[in-house]
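One chain of protein is taken out of this complex; the other chains stay put.
Letters A and B mark the chains in the order given here, with residues in each chain numbered from 1 onward.
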Amino acid sequence: MKFGLALLAALVAAALLAPFLGTVDPAALSPVMRLRPPDGEFWFGTDPLGRDLYSRVLYGARVSLTVGFSVALASTSAGLAIGLVAGFYRTADAVLMRVMDGLMSIPPVLLAIALMALTRASMGNVILAITIAEVPRVTRLVRSVVLGLREQPFVEAARAAGTPGWRIVLRHILPNTVAPLIVQATYICASAIIIEAILSFLGAGMPPNVPSWGNIIAEGRNLFQVAAYIVIVPSIFLSITVLAVNLIGDGLRDAADPRLARQL
Amino acid sequence: MLHYVGRRILATIPVMGVVAVVVFGLLHLSPGDPAAVIAGDQATLEEVAKVRERLGLNRPLAVQFGTWVSGLLRGDLGVSIYDNQPVARMIGQRLEPTIALALCTLLVALCAAIPMGVVAAWKAGTWIDRGIMGFAVLGLSFPVFVIGYGMIWLLSLRLELLPVQGYASIREGLGPFLAHMVMPALALGWVLTALFARMTRTSMLEVLGQDYIRTARAKGLPNTAVLFRHALKNAAVPIVTTVGIGIALLIGGVVVTETVFAIPGVGLLTVDAILRRDYPVIQGVVLVFSAVYVLINLAIDLSYTFLDPRIRY
Partner (left out) sequence: MILEVEGLKQHFPIGGGRKVYAVDGVSFCVAQGETLGLVGESGCGKSTAGKAILRLLEPTAGRIRLRGKDITRLSAAEMRPHRRELQVVFQDPYSSLNPRMSAGAIVAEPLRNFGVFTEEKVASLFQRVGLRPEHMRRYPHEFSGGQRQRLGIARALALKPALIVADEPVSALDVSVQAQVINLLMDLQDEYRLSYLFIAHDLAVVQHISHRVAVMYLGKIVELADREALFARPQHPYTQALLAAVPEPAPRASPRAPILLKGELPSPMSPPAGCSFHTRCPHAFDRCKSEIPQLRQGSAGHWAACHLIER
């Protein structure tokens, strides 16, 4: 897990510091320089429009990381709220869970694609679409944790001690929900990064001029046999990022395992 | 038990209902006038009005929903704006490659993943286990198209072993079919394999730690018998659940894989429809995929009663 954290930290740093790491304007066109393989001047080469691939990839990191974190944050918050309501109010639960089941029946990539087909391409819409696709799973998780917690003796003891409902939620339910939620959030981050790349790759994601890894790969699709590096470089970055986040998620999950806590 | 089966089947109806509402709502939830969205950015006011007339978008929502659903039940999924063909027929024509891809991938994934998971659990903690799980994590980290392009680069361009893209129906012969299917199935399958192998390993580990396994070994049963006769059966339920989740990934992944390998299936149809904003097709595809997913989940739920005699509501 430490490896994952280090890796992610490096990527985040690279993304944030992009303007200072020897990049040029990622949108700067210079048709003269088009399709150069990686060399001393253009470290990753250039794309069909002469744009520096190195810069585009680094700025692309910003896109992917922003989408990943935003989706993780938004879906966890929304899922927590809805899951809590469903866990406590049985009538709301019946309705909400039917809706969530229905949403979950549509495979997430497909749902995101369909949602994006409705609107203009923009980062906000991409984040919204992927969030909507991921919320049902979080809701399910929160709800099942809440339902399990409600039966626990320590919650019953709190009721017997006269603790009002809101304080039971705040001090007993929420803290015990946070651990599995955080683990889930990291996996959602990884998933969101991949889905954004897929969306952009299929043309249903970020607007074409924005340097997203998916977009870059899409642009390189037809030139694969000639300039494979256009596809390969962002792919490597994408994979490394997702790998880092997954490793962090695995580490968190192992750390949060109550069996480890018992041994203390 | 029939009671349970019947109830379970009935339970899918409200779920499909929600899916129908969502799919229907997709078009109408978008900001702006649906007719304008369908007609496109370049349409004149008259063209927009014509589209509205043609698709009946000026009638009240409830009526539109009702007409749409009754059409669905008759098998009418609407007409493509772009091609003017019935959506149902378009999907039908392109089902074969998609189903072939899906089945091959599932086959590959299961045949690879379950033994991998079993071995990893058996040798937990050793480098074999770590190696297998490392392979799995990699599979979950590389998106399908990355793996796909990687394979094309290596096997088609560099080594010239396999055709770059395309699809050959099995009716044209097993050889060409396999040649075109190997890479896509492996690319898509790697992700699924990773998922299944992990779950198999986790589930097997939990089962292997149980006392009844120790009893079996103490009885002197050979290892394969212990693993497959006792352990695997008990580990089956979570594995089957994960297969259900994997199918969702499969459906999503099919779309990408078909794009990368230019397989003329339903996935590619979807992508084209998105680019062209061909809503009836998008709606039809989402509906069909979701219905398939719901049915598969139903089958999985019902299979639990066979796998675990304790699950009998």
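To be clear about the criterion, contacts are C-beta pairs under 8 Å (C-beta built on N, C-alpha and C of every residue); 3 or more make two chains touch, one makes a residue touch a chain.
These figures come from a predicted structure and were not determined experimentally.
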Which displayed chains the hidden chain touches across the whole complex: A
For chain A, residues in touch with the removed chain: 152-154, 156-165, 167, 171-172, 175-176, 258, 261-262, 264
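One rule holds in what follows: only the chains that are shown with their structure count from here on.
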Gap in Å, rounded to a whole number, between the CA centres of chain B and chain A: 20
Of all residues in chain A, those that touch chain B in their complex: 98-99, 101-111, 113-119, 190, 194, 197-198, 201-204, 217, 224-225, 228, 231-232, 235, 238-240, 242-243, 246-247, 250
Residues on chain B engaged by chain A in the complex (per definition of touch): 14-19, 21-23, 26-27, 29-31, 37, 137-138, 140-146, 149-150, 152-153, 157, 164, 248-249, 251-253, 255-256, 259, 270-271, 273-275, 277, 279, 282-283, 285-286, 289-290, 293-294, 297
